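All protein chains but one are shown at their positions in the complex.
Chains here go by letter, A, B and C, matching the order in which they are written, and residues are numbered from 1 within each.
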């Protein structure tokens, strides 16, 4: 450490990592005023600060888009890779092998993930890479000025774009179909829930899909539009509240849930997510329930939010590969180059 | 017509299209003996013959793979486009705009569709292009000698490949998530059902996804493997039988179904698919039921076959575009080039 | 007061992105155009939707030189963030207009400054709804500027009427503000700078258009039937213009459509759909830019090999990679030339003006269908998105060329005997059929794999080589069908200049300056297509000293010319600069002069001289070269 650091001064409040909230901020946003993406960035800052995350143990990823610019607006002290449009998953998958102690935080858009990125999105879920994957979902391509994305509702009418003729992609339904181990949805207009879900997702080991409806104030904000504030406010149907408690002893979820019951899901790091069940005994560990709830929401055009599904048992990608304890990218020639004597054995095999 | 044609001779049996079964055949297969793909090709020949399809009104598409070679083995009199690996959907989508009277028949593989082709597969379903989309699903990349594809079960062990560490893609679940309007699954070892489903799919206007488990005798045929004959035979649980009846008066499906009831779904062309319900009042027009059935099958590792879901109300892609009656590719300069006088109006706008 | 300088200066307006200043700026541009004065307008905007600084530069030039110029005689500052930079950018003796609510020090004494009470004036006008004030506020500088340099208010009115399609309310609201601004300026400002405009007659029979709109309309006159695209700057407005103009220009009684425009999920799908449509007989196109183009590589190679006619518009932005989405370039030439693994030769068209974008819009389809090959049209951001003075669009001078295509009756005549890849006519171009043809002998199987003349799969070496040689022969044939270069001669010219695309304006101005100020006369050939036609060969042969001028780092056209004309390799010299800015006469002139000085071969291209050129133009772009900063700096 050197004095040139933007570290917390004497009488600034710091967290258990010894850092001030400032140490979690990024550059000033260059997004539109009132863009849903901005409030998400600030919730990321708060969540990381409150979770005492060490910025250097996190790596930021994104694709291309307004949403994908966000990583510049938080965690300046973390490495970041603003990759190619729709290709964040593959870059993150490779990068996370370098140091299995690192957690990935990816921010993508609905175009970046559900249009051009559909293939890689589906396959990173199959592999259960250890990262928090946020989709800032506004139903349009913001950065290219408002064309429909793959999550725009069928029949949605935008001034410049006309009517969207195709069926929308439901990010959470896709995540379930691909056996993602953590599937949640929130709404940028509900910062409290966003933050809670961010914390839960960070504590999950494996892929955590967080679909956040994030209105594009500039190009997709008419009253009738699914991704607009207006829409969200009326139709939002909170599924269950979540409040985060720092690591304690594990508690395993039992079967059925009763009305109003409080339920805890234990994460791999031992930390706990407390679920307050609002409706019909919803059990987020029941994949079938999740499909039902989403299907029902789709039929009724509801905006279902909350922790929809979680499976804490599947090993994360790098765990499957049984890697050495030292981060791979700190291994040296001694570990990596076979000994000189081996070359003769090899040549003996060449016949 | 000229005498050089491979047309039916005097005393050869012909169908209503005046063609003999030979007119529906293709070149000799160059696939392995006993490859599931071959039996599918012959069922396609039979189905087309029995449906009196005019070969010239069908266009064949495929990607790359053993399965994607199949279009050379049926319907020699139809145009065919053996496109790029994973890109059949986009090529078909564009080609089908040329003549809306044409039906597309696509043959792809699980690698071609669920690995490299996942993105285009998902998006052609959103658009409801008017084609029969067959996935010859064997869980491996046959043509490149047996590596795991994205539909290989997690933990599957193949001699040369080791153990598959990733979650499998369920083609039918993906189709439902993407709001495909016809979703069915069969097993190449059950030619009768394959043929019936082929007919039903041909009669459907819009995208018809037909996931056919088609064992790769060469690379994926151990007893324990999901895609092998052995496995299919034990675990197969037929959902309902289908038998095809030539066009009659439409009958619309009512709500609930009772045990053993016979139920008919009317296709856009007026032809009818008769469903014989085998189990628990299954209703293929109920998307929620479909999700449930698939989820249940996944949990129990069942091979669920039959017509899983159908929606006859959604317009096919080319219908949405309100095209002229003449096939677009027969329009001439008169229709396509604005009149000379218009150019001045245009120039007047350039200021 | 110094003597007037009339119709020869540049105006730059600095505003905040998303503040709606474009209406104001195009209004000024149009008014000047209406006054008969040659003008050009260039938008220098950030890759951002709202909030960052953006600039619009209008060049006024009585001699018709409308290329970008480094100097700014008049600067209007509406954005506090860029105020200092804007002030610094005014040429000594120039004029600096600014909104008086920006409270920042005026640090220069060598420029005339005019403060404008923008907010005050707008608030005065009760008829303007409060949420419209910022928008309409821009009209204040239009008025002040009009008053101070002499823009005709009628011309402005006409511009507004056109802009608002005759809708009275917005026209009045804006025009009143213009007038208010003008009147306020008249009574409160004293003209101290020498810059004035006066009416001329140099724009009669000319139009104003951007290349993307021109390309879209040209494609419509070319009978486009299918377009698949995926949004990307700076190409999006081309596809969007198709959506705007197709309904008008292809309207029918029955209200049905003779075309389909599909927004694909990405560029792989966009070109895939286009290949499918082109294969099945539709006039099919897609439009994209750098990153999207790279994704189209596999299909580009297949279209070449399977001989599928498609048109691909590449509106170039500067790369590699995502690069600068809102900066221009001519950097995709060598990439497209070799696009696709294996031996590939792609046909390229290189439009040099908005009206040529229109012309190539329809011609590209004729060439693609005649050659049964993909045709890449390389435009760029500057040509595609900025407003250009140009000749009116000319109605196509020839009927559509649908190429060698066989329908039912043709096959009947042939008794159904034909072969898809047989070179019947010796020009390398075979006959094709398309799906929907109901003749029982019409069908064939299309593939990206090796095939014989009957489209059957074949692994035989001679069959492969035979087919590839035919494709090469076909590429030779293309030389007869692609547009010939534009050639401009000067009596007694000692050098030849070869260039292409949007650099035309800068090169013409540079040639004029070189002749007048340096007595260096030049001939000029503007390449309009690859493969190069015989005219290019002759031009190369007939000059001893050739400068290839282009907006990229590596001298890409120079590389292609070297490959094509090895015997001339030594006299071909590269003047190449790629920094995202439209070409200016200055760097063309300086590049050539430096090269003329040290007549060492290729010296210009690779090293120091060129880098100097970069720095110079850099400097001239009024922004310091970046100096190493500490990481800490990076974090602030």
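As a convention for this text, contacts are C-beta pairs under 8 Å (C-beta built on N, C-alpha and C of every residue); 3 or more make two chains touch, one makes a residue touch a chain.
Because the structure is a prediction, the values reported are computed rather than measured.
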Checklist outcome for this item: Only these shown chains touch the missing one, namely A, B, C
Checklist entry - Of the residues C:334, C:513 or C:545, which one touches the chain left out of the display? => result C:334
Checklist entry - Which is it among A:31, A:59, A:169 or A:291 that touches the chain not included here? => result A:59
Checklist outcome for this item: Full-complex touch with the removed chain, picking from A:33, A:157, A:301 or A:342, is A:342
Checklist entry - Taking the full complex into account, what residues of subunit B touch the chain not shown? => result 4-6, 30-33, 64, 66, 76-77, 84-86, 115-116, 118, 141-145, 147-148, 150, 160, 162, 218
Checklist outcome for this item: In the full complex, subunit C touches the hidden chain through residues 46-47, 290-291, 293-295, 297-298, 301-302, 304-306, 318-327, 329, 331-332, 334-335, 337-345, 416-419, 422, 441, 444, 447-450, 452-456, 458-466, 468-469, 472, 552-554, 556, 559, 562-563, 566-567, 569-570, 572, 577-581, 601-602, 611, 614-615, 617-619, 621, 623-626, 628-634
Next on the checklist: To test your reading of the contact rule: which positions on subunit A touch the chain that is missing from view?
Outcome noted: 1-2, 4-5, 7, 54-57, 59, 71-72, 76-84, 87, 89-99, 101-102, 119-120, 123, 318, 321-325, 327-331, 333, 335-338, 340, 342-343, 346-347, 350-351
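Definition applied: only the chains that are shown with their structure count from here on.
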Checklist outcome for this item: Whole-angstrom distance, CA centroid of subunit A to CA centroid of subunit C, is 39
Checklist outcome for this item: Chain centres from averaged Cα atoms put subunit B and subunit C apart, in whole Å, by 44
Item to check | Residues within subunit A bordering two or more other chains | outcome: 115-116, 118, 150
Checklist entry - If you look at subunit C, which of its residues touch at least two other chains? => result 265-266
